[in-house]
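For this depiction, one protein chain was excluded, whereas all remaining protein chains were kept in their positions.
Take a look at chain A:
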Amino acid sequence: MKTLHANLSKEFLSHRKDADWHNDTLWFLRKKRDYAKDQLREWEQLRQAASEIKRHTLSRLPHYLEKFEQQASQNGMKVKWAWDGQEVNVLVTKILRENNVTSVVKSKSMLTEECGLNHHLEKQGFEVVDTDLGERIVQLRQEQPSHIVVPAVHLRKEEVGKTFHQFLNTEVGNSDPSYLAEEARNSLRRDFIKAEAAVTGVNFGIATNGSVVVCTNEGNADLGVHSKKVIIHCMGIEKILPGLKELSVFTRLLARSAVGQPITIYTSHYKNPRQYTKEYIIIVNNLRTEIYKDEGFREALKCIRCGACMNTCPVYRRSGGHSYHHTVPGPIGSVLAPFYNKEKNKDLPFASTLCGSCNHVCPVKIDLAGLLYKWRQKLTKETSQAVEKTLGFKASTELLKNKTVYKMAGKCARLKISSFVLKSSYNPWNKGRKFTDLPKETFREWYKRSNHEE
């Protein structure tokens, strides 16, 4: 009855040292985040404000999107709409072809990752280079990012050293982080010079002035945008904010939640294209309206992709991002994934203890544990379930609601034979644990015996 997530986690955990490192590294980020939030007395008010702004914006999403489109077009941006991932890919290809572009630098965007843009462009013969360092590492290895903020956190520096040696010709066995970073920078610099177009993701779209805001720590989006004549920003429909005043709440929350920094190093506003530059904004739906339509899950669209829920999640930290087998991993990923494929991702809402820590760190106060709980109810009914699981829970339901059966079963369990079964190695509970010694009598029996009843 093991799920895909459970199997992949087990595999991840079997490399004990690496798994420990993963856990410790992300816990370090969580601690930095705690320290950063403790510096702000108004932290909870900020979260509340962010949550309400997002709720308000979502409640008038079409209005703000239209306003944004209108403003951005007035500014000279070429605004396009894409219904799904495929349409994004086709649109980008078309733009690149029209402008005779063959190579592209990209700055990190989970949205284009979601659409499989890299893969699509490469198949069409374009050269695509991811310019965020972590993203570049996983790109070279032909892997998916395992975290939305630190995409290569599943790798240790030795592995990065090997990868760079293989693809960037660095020294054998050298895994000194400064050396590797320097070499990556040199190689990326060549890519930046060579490329003819830049693609970026979008953190926030500002409805009042039509600008897009991109936050990076490495400045790689800016290097692309400032040096290219063809620029494409890909923005999910949920990224919209009413105005700059609202944005100020989010710039204070984003980096603190993500890695404990007071602010992202580069928060760039792109509003008017430079002369001789063609700048596009592609506004992408890709199933977001499905989530939007479902009132019970709509709040998942509040997410600003800070990654805090991943850093705090004790399951994510111990099982690694790839165990979630979906573009966005961790708690929010598990909420989004079933929208993309119910059957394939039905295990993910169960890959949580529902401890609720994610709810508490989420800067926009998404009730992640509540949404996972909700998915569990839906998925149990709407997807195929292992027969033994359904039967098992059906049996427990009957057992726990019927006093006579319950008492009898309890009595049986106290008999030696059942106790033997409970403690045997066939009982899945006993993997890594020992079953507790059964008491001689239940509370009920004691209560009765000690004259509490007539």
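List of remarks:
Assume a contact is a pair of C-beta atoms (placed from the backbone, for glycine too) under 8 Å apart; a residue touches a chain by one contact, two chains touch by 3 or more; residues count from 1.
In this text, contacts and distances are computed from a predicted model.
When the listed names "Nitrate reductase gamma subunit", "2-oxoacid:acceptor oxidoreductase subunit alpha", "ABC transporter permease" or "(Fe-S)-binding protein" are checked against UniProt, the chain not shown comes out as "(Fe-S)-binding protein".
Interface note for the absent chain: among A:P262, A:G296 or A:P439, the touching residue is A:P439.
Across A:W21, A:W81, A:Y266 or A:Y406, the single residue that touches the chain missing here is A:Y406.
Think of the hidden chain as still there; on chain A it touches residues 1-3, 5-6, 9-10, 13, 19, 23, 27, 34, 37-38, 40-44, 47, 312, 314-315, 318-319, 350-357, 359-361, 373, 376-377, 379-381, 389-390, 393-394, 396-397, 400-403, 406, 410, 413, 428-436, 438-439, 441-447, 452.
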